[in-house]
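Let's look at subunit A:
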Amino acid sequence: MSDPLTGAHAGKAIRLENVSKLFGESRAVDDVSIEIPAGSFTVLLGPSGCGKSTTLRMIAGLEGTDEGRIFIGGDDVTGKPSSKRDISMVFQSYALFPHLSVAENIIFGLRVRKVDARERREKLARVADLLGLSELLERKPAQLSGGQQQRVALGRAIIGEKPVCLMDEPLSNLDAKLRHEMRVELRGLQQRLGFTMVYVTHDQVEAITMADQVVLLNAGRAEQAATPRDLYERPATPFAARFIGTPPMNLIPMSAIEPLQDMPTGLLLGVRPEALCLADDGGLSGTVRSVEYLGADTLADCEVSGSLFQVRLPGSRSVSTGEALRFTASTADLHVFDRLSGGRRDDLIPEIGSRLRPQ
Partner candidate 1 sequence: MRVTFKRDWIHSWLLLLPAMVFLFAFTHIPAVTTFINSFYSTPRGRRPAKFIGLENYERLWDDPVFWKVMFNNLWFALGTIPLSIALSIAMALWVNDKLAGRSLVRMAYFTPTVLPLIAVANIWLFFYTPGFGLFDQVFGALFGWSSTNWLGDPATALNAVIVVTVWKEAGFFMIFYLAALQAIPVSLVEAARIEGASRWTIFWRITFPLLMPTTLFVSINAVINSFRLVDHIFILTDGGPDNASSLLLFYIYEVAFRFWETGYAATLTVALLLLLSALAIGQFFFFDRKVHYK
Partner candidate 2 sequence: VDLQFYFPVAVGGKAADTIQALTDEYVAANPDVKIDAVYAGSYQDTVAKAITASRGGNPPQLSVILSVDMFTLIDEDLIQPFDNYLTTDEDKAWVDGFYPAFMENSQTGGKTYGIPFQRSTPVLYWNKEAFKEAGLDPEVAPATWDEMVEFGKKLTKKDADGKVSQWGVRIPSSGFPYWLFQGLAIENSATLANAEGNKTNFDDPKVVEALQYLVDLSTKHEVMAPGIIEWGATPKAFFEGQTAMMWTSTGNLTNVRDNAPFDFGVAMLPSKETRGAPTGGGNFYLFKGASDEQNKAAVEFVQWITAPAQSAKWTIATGYVAPRAETWETETMKAYTADFAPALIARDQLAFAKAELSTYQNQRVTGIFNDALASVITGKKDAATALKEAQAQADGILSEYR
């Protein structure tokens, strides 16, 4: 096929080596090292203020680094200006040029690089086609809906066929339906074109559905880098355990659970609401404190000897506050963390699992 936009531009790997960024006294990014394989879709995930944008902007060269080095495709780009890094970027606010038409917005970079008119036209046609923008090329950004603006920003980023594309919460201004559509579209595009994607979001659903690799950041530090499934199934820290999954994982000090009170202190037991199943007898017994009906599911907060466990039940199972429930979980769904070191204690899981088994 003669379409140069399809798989023609191979991605480049990105490496951050002990990168830090200070704003005044505070370390917005603190000694972060990340490996981003060429052609991968990597998501930087974390709560607001954890340094995701700052990290991304350092990769883009919009922000200088205070410590450490950054490599793109093996070249040290630490001191290079953005315009020399051969990357593209989509901003949260899209940063479309309001005075330029959609077409002019998309080919802005080509114009800057003095690509000749014929080539510009051809590429524009292809990109517009790909993104379904062909009808809108003459409009101004203000005349577009949010999703269409999003696509224009995307078009501007991919037309240059840069090996690396950076995105900072590109979907956060869209409504839920559109967000879902764009997720699928973005992921498809990246796979088709093969560039390296670094994608910032604080929305774990986005991260989990799109990423090859998720880098979880917390307070300026990299907490865990893993595939979405690993992150969900084997979160490395209590923070990761609570951050990934809605509703979040139940994380209870063992000292608060009767059968486990003689375990070493400082341990946390983790179990996801959806991993808890109702049992007729055995397991833990609790009282329903509050109920949230979600249609497909119902969430029940159950109190078990002073601690609250959240349990996900099918929407059709109606429960009411005050009701007594018994529930259990399979050993494979248990997580144990050491509160002090912050790490997993997988060695303890069989022991704990057996203790919680209905006697």
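How were these picked? Simply put, all candidates are chains of the complex that A comes from, given by their letters.
One rule holds for everything that comes next: contacts are C-beta pairs under 8 Å (C-beta built on N, C-alpha and C of every residue); 3 or more make two chains touch, one makes a residue touch a chain; residues count from 1.
Remember, predicted model here, so these are calculated numbers, not experimental data.
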Complex partner of subunit A (touching, any copy) among 1 or 2: 1
Listed in rising order, the residues of subunit A that touch candidate 1 in the complex are 60, 62, 81-84, 87-89, 91-93, 95, 97-100, 108-109, 111-113, 140, 142, 156, 160
